[in-house]
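The next block holds one structure in the form of structure tokens; read it before the comments.
A single protein chain has been omitted; all remaining protein chains appear in their positions.
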Amino acid sequence: MLVVMQAHATEEQVRAVCQKIESLGYRAHAMPGATRTAIGITGNQAEIEQGTLDEMAGVQEVIRVSKPYKLVSRDVKEENTVIKFAGTQATIGGKNLAIIAGPCAIESREQAFAVAERVHRAGAQFFRGGAYKPRTSPYSFQGLAEDGLRIMAEIREQFGMKIITEAIDNESLALVEEYADVIQIGARNMQNFSLLKRVGRAKKPVMVKRGLSATLEEFFMAAEYVMSEGNYNVVLCERGVRTFADHTRNTLDLSIVPAVQRLSHLPIVVDPSHGTGKRNKVTPLSRASVAVGADGLIVEVHNQPDKALSDGMQSLYPEQFDELMVQVRQIAAVVGREIVPIGTVASLSSSVETPPDTRMATLR
Amino acid sequence: MLVVMQAHATEEQVRAVCQKIESLGYRAHAMPGATRTAIGITGNQAEIEQGTLDEMAGVQEVIRVSKPYKLVSRDVKEENTVIKFAGTQATIGGKNLAIIAGPCAIESREQAFAVAERVHRAGAQFFRGGAYKPRTSPYSFQGLAEDGLRIMAEIREQFGMKIITEAIDNESLALVEEYADVIQIGARNMQNFSLLKRVGRAKKPVMVKRGLSATLEEFFMAAEYVMSEGNYNVVLCERGVRTFADHTRNTLDLSIVPAVQRLSHLPIVVDPSHGTGKRNKVTPLSRASVAVGADGLIVEVHNQPDKALSDGMQSLYPEQFDELMVQVRQIAAVVGREIVPIGTVASLSSSVETPPDTRMATLR
Amino acid sequence: MLVVMQAHATEEQVRAVCQKIESLGYRAHAMPGATRTAIGITGNQAEIEQGTLDEMAGVQEVIRVSKPYKLVSRDVKEENTVIKFAGTQATIGGKNLAIIAGPCAIESREQAFAVAERVHRAGAQFFRGGAYKPRTSPYSFQGLAEDGLRIMAEIREQFGMKIITEAIDNESLALVEEYADVIQIGARNMQNFSLLKRVGRAKKPVMVKRGLSATLEEFFMAAEYVMSEGNYNVVLCERGVRTFADHTRNTLDLSIVPAVQRLSHLPIVVDPSHGTGKRNKVTPLSRASVAVGADGLIVEVHNQPDKALSDGMQSLYPEQFDELMVQVRQIAAVVGREIVPIGTVASLSSSVETPPDTRMATLR
Partner (left out) sequence: MLVVMQAHATEEQVRAVCQKIESLGYRAHAMPGATRTAIGITGNQAEIEQGTLDEMAGVQEVIRVSKPYKLVSRDVKEENTVIKFAGTQATIGGKNLAIIAGPCAIESREQAFAVAERVHRAGAQFFRGGAYKPRTSPYSFQGLAEDGLRIMAEIREQFGMKIITEAIDNESLALVEEYADVIQIGARNMQNFSLLKRVGRAKKPVMVKRGLSATLEEFFMAAEYVMSEGNYNVVLCERGVRTFADHTRNTLDLSIVPAVQRLSHLPIVVDPSHGTGKRNKVTPLSRASVAVGADGLIVEVHNQPDKALSDGMQSLYPEQFDELMVQVRQIAAVVGREIVPIGTVASLSSSVETPPDTRMATLR
């Protein structure tokens, strides 16, 4: 259920409706929009009896949402969610095209800095790297754990890039939440509901990767799990699904980008590295991802792909990433996007305003 | 790597080889067989240098295993793994056909006992029921938690059936390990490697359900994760995979049963309830599962399917389960299996021996 | 639309209704049942106006069928279709379990006879073999064409087995119709609608194999194409679908057997050879196919699989087929089926009656 407040409803009225909802044993999620506030109602039991909320002060309409996802839906929040970060105008969602790059795994300080220096110079605003690696074999390299997180924190300090890294369980999540700017939930954990709930109580934005055989609705429900606990800063990530096709490791499903944007206010980025599993496909599919309207890219780059401890075959050489950025910038311009530099902290201090989403006007 | 000991090797020799392996920074897994012991070697780094173990007393051969799964493989253990339980000859693996039945979720003491009474009477040896439910929606019934476990413990006490139930995270695992006889890892957690490692340190057998898009190798690697931590009592469970086909909820892949039995010593059971998602398909697919050679069945039964809090559409009515058992017993007989009654505790106390696996002789 | 005639309706009344339907620009398909006749109405345009047929003599009811398939549906014909052959009680559909065996391709007279002698001795009633092979490569062996058909005709003469072979286009169909007892339409041609229509005008029964990615409805629609042209003797054949799973060549979808039997009156057989693509999986999946309720099996057998010109890896050795038949007979007995010998022509001449379908009574 969803309560749409009147345009002129006061904060007090919103609070009163929320309290009423909570008093009935449900949970209220106030989502302020540009012109009015909507209040999502979630909870285990049957729906709130008709008439209970309709007559309260400031309430315009009570809508029954028939889709299983509620907080994810554009019905609840019409404007695109734009995730902002302290000290930069680079956002995820909005006019900025978010560029997330880095190695699959943090292997050493030297390797991580070598990659970071290159991707930063090419224009990446976010640095990715795994400190905890969910590997199919228990005998494979499992990541540097907290040492890896510390290296990434140093990289943030030196280059200004925001850090995104994966949490694989409650233990790693506690540390990732401490060190990172965005917490990644991997494809194999997309239906680890216990972890989703826990990350829903974290204070950092969350990027949820689509499971290998997840439908759009299941993808949304994973985000709903996070949001139902109160963390509304969720980014979705398409990273390829499993099909019979064998010319790529996975089949990158770009049609999910407009599908997500139609039904949800959440931003969605694309991972062409896992999505194809092949170095020579990453750049063309990056162009396609931006052209289809994605809110960002997450790309694997390694200084020595042939010696990478994981996923070397799909990691770009730094010079390939340079070339990718040249091409992607041109496509971005066509679809009304720009790649805001991360490192302009000083110049921004005077005006930290939300960049207007002009994309819809140009291409949708 | 794998060390095959000589037939007459002493326990001391086995121990010495294990100590040598551990001293080199690896992990040794001694797997006693009918005629000889094999020692699996696992670990993160490169292989042990040639010649290091070959000359030790009692060692017959050192084999390099090229498959990514090691402890799961028949190369390491030729005889079928047979999982035994205190006080009964009903096993999982071996000549017995394991019959696991019960409701999707434990909803109340009344419901659970009503179902338990019926499935026990029909011949089920194991009682299934969810106390922790991994639901796609955060707003759906999530299970009775420890209350549900307590109800199942009572059912074990009253009917003698062994209890199998799912753990969804470390917290629930601690309790499930305490109450249950078999710990279930659900399909959506098949690649929750953190949970797999943790359950590998549990003292109870583990049933790992195949993920919705898991290949055979990934399925084996999930079991390998559990075994690599020292818990060798693993049962695999086929429960349908996700395909384009829409006449069933999932596509039950029965060909994986002979594929598993060819490459691995682990038992495999089939879940035709989740595998089809439709009540009217459960009995024919149960017949097929037994005919193909499965080591057991796991079937959802509910006393009032239409009022079930989860998965009602695929739950059998108790009388349908009665009929299923009649048919399955006949097929079992043809493939050299029998359904050992669970409740003959007294009569068994004198001779708790491994039932010989005569199946291979008759049908494979 | 569907006209259900009264139990005592005369042939003349049936004919009058059919003529009325045809006069309105539609096509009438009279389907006599055990107690009454149903008349399926098909055609391109909108439905016949209400009231036009209801009042005609002998008409009991006019039913609007909302499913896209009409003649295939049990709504039109409640009793199972049983396909009979001159001079034998072996049927496809009904109590008999149809056993179809032979090499993938007819390679030579010697090879074909060697295989035929063995499968006949083991109990096969139908001999399969390709004279026209749809090969993925234009440079592969394409079959012996009419020479292959002649060899199969000789085999029928010598052993009494009925012949089933594939037609791949109109040219081959003309010859296959002349020589064979059942015309096979291959999986890759399941949506070759032009060929389906042409085979719908043939005078021989047709076996339609499921396409590699066909849904149940598409499978039915392929049969509907054949039936819409007046050929009602259609057998469906499950032969595996394409999924991500890589332990078998295709994923055999046994759940489609009860799904077909629930919605349609047509018989369905299973092809575990193409369905798995691996020799060691054929026998267990044959057992499962019979157990699930299939109306027959189609199995590849070769006297020298290692030298086969096509599909050698999935062809059984003759002695493996002997063993398969031993096992399958036992399962058949449990599900109320029997394997009627083909070669009892003389003894049958006195009583060629339809074998009663007792299957439903026992296991469904």
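Note that the chains take the letters A, B and C in the order they are written out, and that residue 1 is the start of every chain.
Criterion: contacts are C-beta pairs under 8 Å (C-beta built on N, C-alpha and C of every residue); 3 or more make two chains touch, one makes a residue touch a chain.
Treat the numbers as computed from the prediction; the structure is a model and nothing was measured.
Asks: Write down which of C:Leu212, C:Met313 or C:Ala333 is the residue touching the left-out chain.
Replies: Of all options in C:Leu212, C:Met313 or C:Ala333, contact with the hidden chain holds for C:Leu212.
Asks: Considering the complete complex, identify which of B:Gln111, B:Thr243, B:Gln261 or B:Thr283 is in touch with the unshown chain.
Replies: B:Thr243
Asks: Any idea which of C:Thr35, C:Gln50, C:Ser66 or C:Ser137 touches the chain not displayed?
Replies: Looking across C:Thr35, C:Gln50, C:Ser66 or C:Ser137, the contact with the absent chain belongs to C:Ser137.
Asks: Among C:Leu195, C:Val234 or C:Val335, choose the residue that contacts the chain missing from this document, as touch is defined above.
Replies: Touching the chain that is not displayed is residue C:Leu195.
Asks: Given the full complex, what residues of subunit A touch the hidden partner chain?
Replies: Interface with the chain not displayed, on the subunit A side: 213, 215-216, 241, 243-248, 251-259, 262, 275-276, 280-281, 284-285, 287-293, 327, 330-331, 334-335, 363-364.
Asks: In terms of residues, what is the contact footprint of the unshown chain on subunit B?
Replies: 242-244
Asks: For the chain that got dropped from the picture, name the residues of subunit C it touches.
Replies: Touch with the absent chain occurs at residues 42-44, 68, 134-142, 168-172, 188-189, 191-195, 197, 212-213, 218, 221, 224-225, 228-229, 242.
Methods note: only the chains that are shown with their structure count from here on.
Asks: Please compute the C-alpha centroid of subunit A, do the same for subunit B, then give the distance between them in whole Å.
Replies: The computed centroid separation for subunit A versus subunit B comes out at 37 Å.
Asks: What is the distance, in whole Å, between the centres of subunit A and subunit C, each centre taken as the mean of its C-alpha atoms?
Replies: About 52 Å, centre to centre.
Asks: Take the average of all CA coordinates in subunit B, do the same for subunit C, and state the distance between these two points in whole angstrom.
Replies: That pair's centroid distance is 38 Å.
Asks: Give me the residues of subunit C that touch two or more other chains.
Replies: In subunit C, residues 243-244 touch at least two other chains, as defined above.
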